[in-house]
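Note that one protein chain is taken out, while the other chains of the complex remain in position.
Entry: subunit A
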Amino acid sequence: MALPVTSSGGREGGGTAGQVTSPDGPAVERVRPVSARHFVRLKLRVMGNSFRGQGWRVAMFAGSVIAGLWFAGTGFFLLAAPGLADEPTYALMTAAFGGGLLVLGWLLLPLVFFGVDETLDPARFALLPLSRRTLVTGLFAAALVSVPAVAALIAAGGLVLASGLLGGAAAALVAAVGVVAGLLLCVAASRAMTSAFATMLRSRRVRDLAAVLLAVLAALLGPLQIVALAAVRQADWDRLTGVARIVGWTPFGAPWTVGVDVAEGRAWAVPVKLLVTALTIGALLWWWSRSLESAMVGAAGGGPAKARSGPTRAGTGPAGARSGAVGQLFPWAVGWARRDRFGALVARECRYWWRDARRRANLITIAVVGIFVPVMVNFGGASFSTGDGTELAAPNSSPMLVSLSMVVVGALASVTLANQFGFDGSAYAANVVAGVSGRLELLARMAAFSVYVLPMLGVVAVLLGMVLGRPTWLGVMAGSLVASYGAGLAISAFVSVLGAYSLPETSNPFAMNSGAGVAKSFLALLSMLGAAAASVPMVVAAALLGDAWLWLAPPLGLAYGLGAALLGAYLAGDVLDRRTPELLTAITPRR
C-alpha cells in the first residue's frame, strides 16, 4: 500500500525538476534562483518525513508544542502586564528587562542545555552551488520555523499589546516591528553562538579554550541572577528605570523598547534603536556565515592537527610497557582497572567522555552547574543582607539547605547519563555483537562517568565548605552528594535503556533533532525528580538529627548511593538484556 504513494510522490518531485531542465532546451541556462522559501519548505518536508511511522517523535513534537505554548502564554501576559494594569511606570522596565532576558536565553540556553535544532545540517549543502549569502539567509529563514521561535514571537506579542494599550495604534505598530526585529536578533544570536562554539570545540587547538569560555559564559548566569534579585529587593524603582533606559539602547533591549518609546513620546528614538538592531543582526549573520563555512569544510576534512603525536608507538617503536594496544587503550586515570571486559568498557568510555565534543560539552555543563547551584541556594540570602552590613559568611544556610543543594547537584550530574546510549549511536552495535551483559555495560558506564564527575563534585563540596566557613559540614555535603548521585545513576540507567533517542550525526555538538530538546528536558526532569525524591531521607535526616548527622552522613550517604547505583545497574541491566536490539534501533540515527 505504501509503495505506490511514495513512488507517485517521487514522480511529482521529478515533475518539478522537469520544469527546471525542460527536455527540449539546454538545461544549464534556465537555473532558477534558490530563495529562502526553498529552505523553509525543505525543512518542513524533512521534519514531516521524520515523523512518518514514528509515533514517539510525533508525541515529542506535540510535547514541545505544548511546552512552547505554555511558555508563550505566560510570557505574553507578563510582558503585557503593564498595559493591562495601566501602569506606564513599569512599561519600559518590563520591555527592556523581559526582552533582554529573552535574548540572553536564546544566547545561552542552546549552549548550556538545549542545543539547536539542526534539521538542516549545513554540511549537507557543501556540494551545492550556493552562494554564502543564499545559504545563510536560507538557513536563517529555516531556523525561524521552529517551535521556540514561534513561542518567543507569541510571548513578545505581549509587548505589542502593552504598547497599544498605553500609546494607541501607532505605538502598537512600531512595537510589532520591533518585536519581529527582536526575534530575528534572538535567532541570529543563537545560531552564531552555537556555530562559533561548535567550530572552536572541533578544533584541537582551541577546544580547551572554548571549553573554559563556555563555562565562564554559563557561570555568568549565576551572578546575574543574584544581582537581579538583589536589585529587585532593594526596589529602588528610579534607579532601575535608569538601568532599563540604558539596556534599551543596547542590542539586548533596543528592539523591544521601541513601542514604549512611542507611547512615552520619544518617537525620535525609534529609528536609532531599529538601526542598532539591524546592525547587530547583520553582524551576527556575518559571524555565523564565517563559522558556517568552516563547519561545512570541517565536516568533510577534519583538519590537520588531528593526527596525534608519537606515531611510532603503535608498532615497532621503542618497546615499553605501554606500547601495546591494550596499554594505549587505558588512560592514566583508569590504570587501576583490570585488563578485562569491564576494564575495556570503562577505558573506552573514559576516552569518549574526553574525545567526543558532545560529551565534553556535557561535562562542562556539570562543572558550571555544580558550582553555581550551591552558590545560588546558600548565598541567595547573603546578597540581600549585605546592604544592611551583615557579613557575607553568615548566609541563611543550614545543614539542611546545604544538603538540599548538594542533592540537586548530584541529581543534575547523574542526569547527564539519561541518554547515555544516544551518545554512541550505531557504534553501540560493537557491544551488542560482543554480547556484553547489560549489568556489566551499565556498571562500566557509571564507573567511567564517575571517574570524571566524583572528583569534580568533591571539589565543589570542599570549595563550598570553605567559602561558607563550615568545614564541619563537609561530611554532610559529601554524604548527600554521593547519595543523590548514586540514586540518580540508578534512575538514569533505567531511563537510558527505556527512553533512549538518537542524536544527529553531525560535527556540531549542540545539534539536536527537532523535538529532541523536549525529550531531553522531559527525561532529564523525570530522572532528576526521581533522584531528588530518592534522596529525601538524606535531607530529612539533616534536618532532624542535628549534630549526630554530621558524623553519620558520610558513611550512610556513601552506602546509600553505592547501593542504589549497584541495584540500578543490576535491575536495569536485566531490562537492557531483554531489549538490546530495540535500544540499538532507537539510538541509530536515520540518515
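Keep this in mind: contacts are C-beta pairs under 8 Å (C-beta built on N, C-alpha and C of every residue); 3 or more make two chains touch, one makes a residue touch a chain; residues count from 1.
Here is the rule we use: contacts and distances are computed from a predicted model.
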Next on the checklist: So one subunit is absent here. Using its UniProt record, which name fits best from "Nitrate/nitrite transport system permease protein", "Sarcosine oxidase subunit alpha", "Sulfite reductase (NADPH) hemoprotein beta-component" or "ABC transporter ATP-binding protein"?
Outcome noted: "ABC transporter ATP-binding protein"
Next on the checklist: Among A:345, A:364, A:477 or A:493, exactly one should touch the missing chain; which is it?
Outcome noted: A:345
Checklist entry - If the hidden chain were put back, which of A:272, A:427 or A:525 would touch it? => result A:427
Checklist entry - Which parts of subunit A are in contact with the chain that was left out? => result 1-3, 21, 23, 26-27, 52-53, 302, 306-315, 324-329, 339-341, 343-345, 347-348, 351-352, 355-356, 424-427, 429-437, 505, 580-582, 584-585, 588
